[in-house]
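With one protein chain removed, the remaining protein chains of the complex are shown where they sit.
== chain A ==
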Amino acid sequence: MDILRFATAGSVDDGKSTLIGRLLYDSKAIFEDQLEAVERTSRDRGTEYTDLSLLTDGLRAEREQGITIDVAYRYFATPRRKFIIADTPGHIQYTRNMVTGASTADLAIILIDARKGVLEQSRRHAFLTSLLRVPHLVLAVNKMDLVDYSQERFEEIREEFTAFASKLNVSDLTFIPISALNGDNVVSRSQNTPWYLGTSLLHHLENVHIASDRNLTDVRFPVQYVIRPQRANDHAFHDYRGYAGQVAGGVLKPGDEVVHLPSGLTTRIASIDTFDGPVEEAFPPMSVTLRFEDDIDISRGDMIARPNNQPHVAQELEAMVCWMADGIKLTPRSKLSIKHTTRTARALVRDLHYRLDVNTLHRDEEATSLGLNEIGRVSLRITQPLFVDDYARNRQTGGFILVDEATNGTVGAGMVLDAS
């Protein structure tokens, strides 16, 4: 059984949390005590129906305000797949938490309230999912019960969204009319939408093909930790020196010729070790330990690749940055700490080329700063070379975070462009 990670997105009150509650409930992933607690709270508040959003809105403040503030992670499994759900907030103030939830997603469900149509926040989230290269997108037109399950309304929204999406990088887009509250087309196809010929949402989640979303072509192994046993009486491993990490791309095999960066020295993989014994190959997302035939000085933050397929060694970076700080702004000359794979360095913002208006995708080249939840294209200079790929090619070796050195807060998420 494999794992599908998906995130919900969309504007406030479009029904994201209710949908997750519905999926969990209908797939029998809700336990009796959880349901009882939710029923009790709904009753206490005078809600006539069981408010399924309470299943994921777990914080006191969220339940008091009836909104989602931070991502909730929930889990369920069907005989076909295990699902990890990130239920993200729709409120613009909490966009950074939406970005947190979407960064690891294989699929995003953007909800739209059928009465309201495509809103600014729907466009913002669609843009962010495409920027984060979430490979599969579902547009769920929700609250169909409130528009009499009208096919016409569904088609209108589909057209409007398709027009917007044509300006984004969306490779796989599916439209489904649903009612999260009543369960139409969530787990099984609904009789209320005879005109809809597609599958239910759950059926789609169970069957969407994700195996080929990983990069199995470009060998990338960021060295995370050097393993040198120092048990005094352990002669068997006295000279052991292994390089531990999680494979970020490609397939590695013993005997393969590899290159070490930054040195540029080549060697061969002597063995791929794990606690359970050596393995014949390693690929994403395996965590393994490599040993090499030659003695090379290798430390955390270094990269292993293939001599004929190397990442870019860059001290100057072009990137899209999503700024996530309250208060502090990103401006030219900002100095920040940058973490990319296992390497941490300092970054200087050399230039802010433009700020993006997520509604129109207009580039404002006059912009002089990025504030909370704003997105723009920047040039960075890094104190040490980083080993990067285009984010579009590899999310692991193309993504980085920016940390403010005064507050230690994570203030930016970056995606490498035009690595060359």
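The definition used in the following text is that contacts are C-beta pairs under 8 Å (C-beta built on N, C-alpha and C of every residue); 3 or more make two chains touch, one makes a residue touch a chain; residues count from 1.
Keep this in mind: contacts and distances are computed from a predicted model.
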Pick, from "2Fe-2S iron-sulfur cluster binding domain-containing protein", "ABC-type polar-amino-acid transporter", "Maltose/maltodextrin transport system permease protein MalG" or "Sulfate adenylyltransferase subunit 2", the protein name that UniProt gives for the chain of this complex that is not shown. "Sulfate adenylyltransferase subunit 2"
Quick one: which of A:Thr100, A:Thr129, A:Ser179 or A:Thr193 touches the chain that's been left out? A:Thr100
Out of A:His312, A:Lys339, A:Arg363 or A:Arg381, point to the residue that touches the absent chain in the complete complex. A:Lys339
Decide which residue listed in A:Val12, A:Ile84, A:Val313 or A:Leu417 touches the omitted chain of the complex. A:Ile84
Kindly note down the residues of chain A that lie in touch with the hidden chain. 1-3, 31-34, 37, 41, 55-56, 58-61, 63, 69-75, 77, 82, 84, 96-97, 99-100, 103-104, 211, 214, 216, 224-225, 227-231, 234, 236-237, 240, 242, 244-246, 251, 273-276, 283, 285-287, 289, 300, 324, 337, 339-340, 342, 395-396, 399-401, 403, 408-410, 413
